[in-house]
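Apart from one protein chain that is not included, each protein chain of the complex appears where it belongs.
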Amino acid sequence: MEPITSFFAVSVILLGIGIYGLTTKRNAIRILFSIELIYNAANLNIIAFARLSSPPLVTGQVLVLFTIALAAMEAAVGLAIVMLVSRLNVDIDLRKLTRLRG
Amino acid sequence: MGNPIIDLLTNTYFLEIVVFPGLTSIAILGALLGWLERKLTARVQLRIGPQYASPAGGILQMFADIIKLLFKEVTIPEGADTFFFIMAPVTALIIGAALLGLIPFAPGIQIANIQVGLPVFLAIVTLSPTLVLLAGWSANSKFPFIGGLRALFQQTAYEIPLWLSTLGVVMVAGTLSLTGIVQYQQNSGWLIVPQLLGALLFIITSTAEMERLPFDLPEAESEIMMGWQAEYPGPLFMLVQGPAFVKLYAFSALFTTLYLGGYLGPSPIPPILWFFAKTLLVIVLIMLFRSTFPRVRLDQLLRQGWTTLLTLSIINIIIAYFLVVGFPAI
Partner (left out) sequence: MTDLVFLSLATVTIASSILALEARDLVYGAAALGIAFLGMAGLFFYLDAAYIGAFQIAVYIGAVVVLILFTVMLVGPQLGEPPLELKRLSLLAAILVSLLLGTAGAVSSASAFPGPDNCGSGCDLIGLSNALINQYGVQLEFLSLVLAAAVIGALTLAKTDRKTE
């Protein structure tokens, strides 16, 4: 089995990529990508720590099931908002988008 | 020992992946299924069907077609996204072949015997509408894009009933492993008897998943002229047609495994023949749908999927619950 450090490294790199995307991107959909990547980094961390503690814990998998469901939900609502905004404005640039009212 | 190439060629795992139940057999069976479908549809419609390609009723027709298609020119539509245009059907074919790796064909003949075979099978299946959407989008043409969007809408209608209909089997058998489900049926008899409603729902929703008539909305010839496949040139068209037959084979094999006892059967006939006999039966049944039912409309499919099919699959779960805990004394 790989040591925990390797999984942690992958997770941290994904988190870094996610933060980078969150801070530099202007497009709402790309920011959604970054959020999903951060979610995934967290999930990998939870699963890896649960699996590699001794004895392995099953609660990590339960927690990740919940997170995956929550992330899907967040994507659904976020994309609905993006669609709505794209009908009202032409642009979905989050830095120009200052109001959500039609 | 000795020659590494001979070692590789006689390795069971290698043989399973490359020859049977892997790639070679999938390619040959896919082509034969294409012939069977055309012959069967023709006979139902009182036509003769393929006839000239070999003495035995034109059984080599699809191979002749493949040779013909291979020599056509590859034209990519103007403004098309070449990467997705080519990669989408290739990936679809790989996904179709991956599905068959999960099926237990006979005791020991199974490429990947994993504890969660059924969810993995269904999870891999969910990838294919994405590829259809990408293929339709990449062609940069109206009908393919309409076909791709239809595939997406269709997925929302059948996906949930498909997963829920298999849940009954999982509850009764008490395992998610496909081998485990077959072994359970060894003692208790075929699961189609207690799970008849689930089997019906499964065959309906899997027909919708395979995009076959009466649910072939993404490629309806008479409405949007083959939908997402419209722009594909000869050799690529062959590649696009392939996954349909591979998926038909995989889903029939899954139906056999879940409801018809898989490879189980009286002993003089080897298990693998039992498996293929049952699978062929399911394939013929699904092919007969094609020549029997008219195509449904998209709104009908969505409405029925979210009301009738969903309700029935929840009722099926309730039946499975009573089968597991026992019927209450009235």
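For reference, chains read A and B in written order, and residue numbers begin at 1 within each chain.
To be clear about the criterion, a contact is a pair of C-beta atoms (placed from the backbone, for glycine too) under 8 Å apart; a residue touches a chain by one contact, two chains touch by 3 or more.
All values reported here derive from a predicted model rather than from experimental measurement.
Asker: Identify the residues of chain A touching the omitted chain, counting contacts across the whole complex.
Answerer: Residues 1-10, 12-17, 19-21, 23-27, 29-30, 32-34, 36-37, 40, 43-44, 47-62, 64-66, 68-77, 79-84, 86-87, 91-92, 102 of chain A touch the chain that is not shown.
Asker: If you put the missing chain back, which residues of chain B would it touch?
Answerer: 81, 83-84, 114-116, 119-120, 122-124, 126-127, 129-130, 133-134, 137, 145, 149, 152, 155, 159, 176
Here is the rule we use: only the chains that are shown with their structure count from here on.
Asker: So, what's the distance in Å between the C-alpha centres of chain B and chain A?
Answerer: Centres of chain A and chain B (C-alpha means) sit 33 Å apart.
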